[in-house]
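All protein chains but one are shown in place.
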Amino acid sequence: MEKRIQLTAEDRASFHNHADYCVGTGRLGLGLQAEYQEQLRLVQSKCHFKHIRGHGLFHEDLAIYQQAKLPDGTVREEYCFTYLDRLMDAYRACGLRPFLELGFMPWALASGENRIFWWKGNTTPPRDESAWTRLVKATLTHLKDRYGEEEVSQWPCEIWNEPNLPGFWENADLEKYLRLYQITALAVKEALPNMRVGGPAVCGGNTIEDWMERFLCFCRDEKLPLDFVSRHAYMGAAPERKGRYLYHTMCDTDFTIEEVRRTREHIDRFPMFRGLPLHITEFNTSYNPRCPIHDTAENAAHIAGLLAGLGDVADSYSYWTFGDVFEETGVPFTPFHGGFGMVADQCIPKPTLSAFEFFCNLSGECAWRDDSCVVMRHQDGSWEGVAWNIQRKGRESLTLRLSLPVSGRACLMTRWVDEERGNPLAAWHAMGEPASLTGEQLTFLREAAVPGTKAETLEGGQEAVLTLGPNAALHFALNPAPLSPDDGYDYSWYGSDPT
Amino acid sequence: MEKRIQLTAEDRASFHNHADYCVGTGRLGLGLQAEYQEQLRLVQSKCHFKHIRGHGLFHEDLAIYQQAKLPDGTVREEYCFTYLDRLMDAYRACGLRPFLELGFMPWALASGENRIFWWKGNTTPPRDESAWTRLVKATLTHLKDRYGEEEVSQWPCEIWNEPNLPGFWENADLEKYLRLYQITALAVKEALPNMRVGGPAVCGGNTIEDWMERFLCFCRDEKLPLDFVSRHAYMGAAPERKGRYLYHTMCDTDFTIEEVRRTREHIDRFPMFRGLPLHITEFNTSYNPRCPIHDTAENAAHIAGLLAGLGDVADSYSYWTFGDVFEETGVPFTPFHGGFGMVADQCIPKPTLSAFEFFCNLSGECAWRDDSCVVMRHQDGSWEGVAWNIQRKGRESLTLRLSLPVSGRACLMTRWVDEERGNPLAAWHAMGEPASLTGEQLTFLREAAVPGTKAETLEGGQEAVLTLGPNAALHFALNPAPLSPDDGYDYSWYGSDPT
Amino acid sequence: MEKRIQLTAEDRASFHNHADYCVGTGRLGLGLQAEYQEQLRLVQSKCHFKHIRGHGLFHEDLAIYQQAKLPDGTVREEYCFTYLDRLMDAYRACGLRPFLELGFMPWALASGENRIFWWKGNTTPPRDESAWTRLVKATLTHLKDRYGEEEVSQWPCEIWNEPNLPGFWENADLEKYLRLYQITALAVKEALPNMRVGGPAVCGGNTIEDWMERFLCFCRDEKLPLDFVSRHAYMGAAPERKGRYLYHTMCDTDFTIEEVRRTREHIDRFPMFRGLPLHITEFNTSYNPRCPIHDTAENAAHIAGLLAGLGDVADSYSYWTFGDVFEETGVPFTPFHGGFGMVADQCIPKPTLSAFEFFCNLSGECAWRDDSCVVMRHQDGSWEGVAWNIQRKGRESLTLRLSLPVSGRACLMTRWVDEERGNPLAAWHAMGEPASLTGEQLTFLREAAVPGTKAETLEGGQEAVLTLGPNAALHFALNPAPLSPDDGYDYSWYGSDPT
Partner (left out) sequence: MEKRIQLTAEDRASFHNHADYCVGTGRLGLGLQAEYQEQLRLVQSKCHFKHIRGHGLFHEDLAIYQQAKLPDGTVREEYCFTYLDRLMDAYRACGLRPFLELGFMPWALASGENRIFWWKGNTTPPRDESAWTRLVKATLTHLKDRYGEEEVSQWPCEIWNEPNLPGFWENADLEKYLRLYQITALAVKEALPNMRVGGPAVCGGNTIEDWMERFLCFCRDEKLPLDFVSRHAYMGAAPERKGRYLYHTMCDTDFTIEEVRRTREHIDRFPMFRGLPLHITEFNTSYNPRCPIHDTAENAAHIAGLLAGLGDVADSYSYWTFGDVFEETGVPFTPFHGGFGMVADQCIPKPTLSAFEFFCNLSGECAWRDDSCVVMRHQDGSWEGVAWNIQRKGRESLTLRLSLPVSGRACLMTRWVDEERGNPLAAWHAMGEPASLTGEQLTFLREAAVPGTKAETLEGGQEAVLTLGPNAALHFALNPAPLSPDDGYDYSWYGSDPT
């Protein structure tokens, strides 16, 4: 397929880019691990995300809530912030602020045995509401004391995770969630009046409209604090299982965006909530951490499509998750295992990392946007953009012919990932899909993961031709590049004659 | 062109690989610079050279030889080892031992004004022979005290550099060089009896045979210590100047190897010197630090050819030089400037770095060698090798069809540099050949400098087909790779169907 | 107290220094954490331990043993080495080899519910012996494949931990331990014939002699592999509880050494086991990870005493544990919390780290040893040594007057920790014992943790006087130090006149 796009310096298009606002992570306790932190540093060196959101703040492994049995048989509540401090310090060292998710129930506060994941997170209501709100307030107050009220007030705070699923909230009991929201939101504001609080953090599916309606009515009627609304969005449909893995077809990016738009419109039907920020606190292609799509170039192409459009309907969208240190279904056996991460274990970038890098670093004003590219213009007259070519089993290439007004000699720099480049999965397969990598294999895979690069000279307003192979995600920059050779340097003297 | 090579586990060929024995460096004083050390660390992370040799041990900037004027008007000799220690410590931190070159005359000891290079190294005989030998002995004794006699005795020690050129040794005066060798070699052995000493460090050209003959006769007749013979070898011929730059045609690799072979045979005609080690203490394509070939893929291809053959005629061959922090003709204006280095300034790898990486890490036994490849066999039944395709202005590809006995599923991993891959020069040209790089340009160039990678599955003894574009240097490894997929993982479910 | 020690170059004393052979760690799974690895790097930068031993190789969090339920309802055993590789790679990057402890029972293989520690390690026999030995063999075979047989054969392998305690081995059932040893030792040798295997890893107390007797008889009678014998040794007695903490008086170092000597003699009474290596695979003052002695200078003094003497009776002694990332009794609330570590959380050295540093770096031949010092002589005529002054509530100083033959000007360098220097605990107390440290507090505590230093000039064989305050551990070095001032440098021109 081929497209021709001709732009002038005056062209403008709508594009809301929140790609770098937030990123997801496996449960917070894993943030103490060295491998996790290395993957995070790698991702941040390219994407510079601003916030990070993950599960399990109050899960056992962070060990915040403690009960000491006293000699007289009574129990004293204690709060242990040793690991929380260590984690928050690590995030800050990576330039990240938390997007707090208040959730998972300390076992000692749980009202039931409903547990989820390999790591057995408890997902039942508190058996003592005031103990729960004391815990929330103590935690936020501690963070305020350590990092300052001004700082911590900038951390958004979401209450619970996907309560409309029975695994994440016992019986998916809506009434009990509303009650939880009520007491928790008030507790948050008590501790930190300027912290932004929100919910209901629901996943998509057929219950979301009911939940959203009831949640918004409840907040309105009870006059509860509500600074933002949150939901999740995944593209996976029609799952099929094979061994440890789940495969499914993916919905269109448009379908997914429209799904979110309905929530946006739902909110806006409440006059008092019109324009209230909507955060997609999780999104991805598949919702399953053992779906091989996450390791592929196809994933990067889907995500590029979403990143171009989600800003129309939401104020942020947090990719679930930045890395592959993640234990929801247990410890993986192999470096590639369909994990959510943009980075495979041992810091091997997957194609999706580049898709994020491309969007997170875009600047300038949008001059053009369609279903396969975004083009930005800088004040200094240079241009950049991102393009993508989603091919589910198809093999069609996409050629974009861009006429962008740059006078004189210019340089077109493209960087891309696709089935061939920046895509270590095929190489790992050729190696036999080894579980333990040798040093040589690891070096090879990291080199195979580097995006393709190409730099071309364009003369006198010459058209920029971008050819995207199947499932490519591509960044280009077109800069004025007058030739200023050092006296006598002829780069073409040696070597074979170029074609 | 196409070749077919069929090997069994029993095939053996001759190949002497000393690629990692030594590497050259600009004048030693530059070794104190941060950029120099970063380039060196990068090179060492890939090549793990064992020794390093450079000019200017006794030049002013290392400040070893000092004269203090005393109140009574007399002069006291002093030796300052502050910078020497700092330099040696830096080399050791990179896993390197020096290959000492005793040379350049401290200005205060010089008998004349003959100077060379932007940095004005004095190249005249000492005006006081005993002051010179005191300096040599004091320096070696200091090194012995600091690093231990056993350690320092392993550092080869060459006397002077290219005395058969008048720029490097006043009037290219052979008699005076012989005298210098005599007093210096004896001084070395006095300080460190087990240090290996050698010379005459001559460059090629029409005087080399005379020099070699006289030098060997002199050592024999005077019963001087001589532990190795050294010379240089460059491929450049017929220079042509253009602005600041020099261009010339390159001799064949065979021509260069034969030239060295004549020196080998020359030595062996002296019964007492038969088999004495011969070190090529400098080699490269062009001998000029402003020859653009050094920045190109063609350079890598030539060097691969030399690395395959030089071991037949020499015990080591030291590439001049590892990096581009080098000031012989002044400070360069641009990151690429035809410098000798395997790495351009700001740590941008050039193609030649990969050629060295490929050879320095070869192991196993040689099963095949010809004029375009070397094939090694490992005890465990895996194979690896290096291939190259020198094309001066030609555009012919080279296809190698290798039949190597590996049973079952195998993985063929290739990494290569050529005109397209691992070759940042063309990208820099497209950028306009900027002198100052932006951060984005630097990142782009470093990615462009990563070698190409390809991993293929071979089944049941299938032929390995290596296609080398013009001026490619390529490494391949063929390893048994039984497929061991994790239960249910299907890497090909998603993405476009492979062709 | 004052002692006078006069030595000549000929004096020799017996001293077996195995301080650097092995160090302990909390459960292995914690080795994945960033803070753990930072503490380990700090310790290794000073002590350079060779081996590391910890619990929980087969505990859930390393996730090695897995059971997959197949669609047909059967169960397939799987071994996951993802985390094991990551851990072993981290150890090797710190220059460490494991001292393997085969132990803790995967929950899926456990025969009962006996569990220990906050992290719930199962300590029951396998319910399927062959599944257990398959696990052992699969694990060792994997390690052999990854790191090489020669390398892995150098890792000692101990079977289980403290089976004579019912917490660590259900009912402390000796017969069942012997059976476990039998099948496991044979499995080890099957996988790696040259791996050294041993047991019974018992703790001290009144059952140890019975256990040792039965174990040795059993190995002899059953002709089982036995390459070394292991036991533990702690100095704590008469515990008293206070809140979360345990306090007890400490036995003498001599008492502890004698206790080990009895085991040594016990082994030697078996002719076939005479001289068999005896490894103390855990030792410390208190055996409790909430005993404040571990944070004190007194601890360092006790340990110094043990390090001087334990080599008489054992082939190694592994301090339990190097760092404070340790969760046996849960997550600590405060940086100092009586943890076993030589280093408090956030990498604050405790005095005991210096005691180890002093012993681990000792070299030369022992010239003198008594109950408060060890003096070593180097071939080059210099001297060094370690001294200590254990004071339980006492306040006596110890003065050592050493006459060591060094001719001419000499330099006496001492470094020490005691109640005042290298002891951050008192400073932390003055700060109010904060749970969360500010950056300023952390910097202050790290500076407070630096050992005291003193350098003195001794002239003409002058006596070296070492004054040790209460609970000091001190290292000294006495080196020839002829004065070689730079011309005109007078260090005493400025500043107040020295006393």
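The chains carry the letters A, B and C, assigned in the order they are written, with residues numbered from 1 in each.
Keep this in mind: a contact is a pair of C-beta atoms (placed from the backbone, for glycine too) under 8 Å apart; a residue touches a chain by one contact, two chains touch by 3 or more.
A quick note: this is a predicted structure, and the numbers were derived from the prediction, not measured.
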item: Residue of C:Asn122, C:Ser230, C:Thr253 or C:Gln391 in touch with the missing chain, whole complex considered; value: C:Gln391
item: Hidden-chain contact residue, picked from the options B:Ala90, B:Ala108, B:Leu165 or B:Leu186; value: B:Ala90
item: Full-complex contact with the absent chain, from C:Ile64, C:Val325, C:Cys360 or C:Ala448; value: C:Ala448
item: Interface with the undisplayed chain - residues on chain B; value: 32-37, 63, 66, 68, 78, 80-83, 85-86, 90, 142, 145-146, 244, 330-334, 345, 435-436
item: Sites on chain C contacted by the missing partner chain, in the whole complex; value: 241-245, 247, 292-293, 295-299, 332-334, 336-338, 391-395, 409, 411-413, 415, 419, 425-435, 440, 444, 447-448, 450-451, 453-457, 469-471, 477, 479, 481-499
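What we mean here is this: only the chains that are shown with their structure count from here on.
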item: Touching chain B and also chain C, the following chains; value: A
item: Most remote chain, CA-based centroid, reference being chain A; value: B
item: Intercentroid distance (Cα basis), chain C paired with chain A, Å; value: 44
item: Multi-partner residues of chain A (each touching 2 or more other chains); value: 244, 332-334, 435
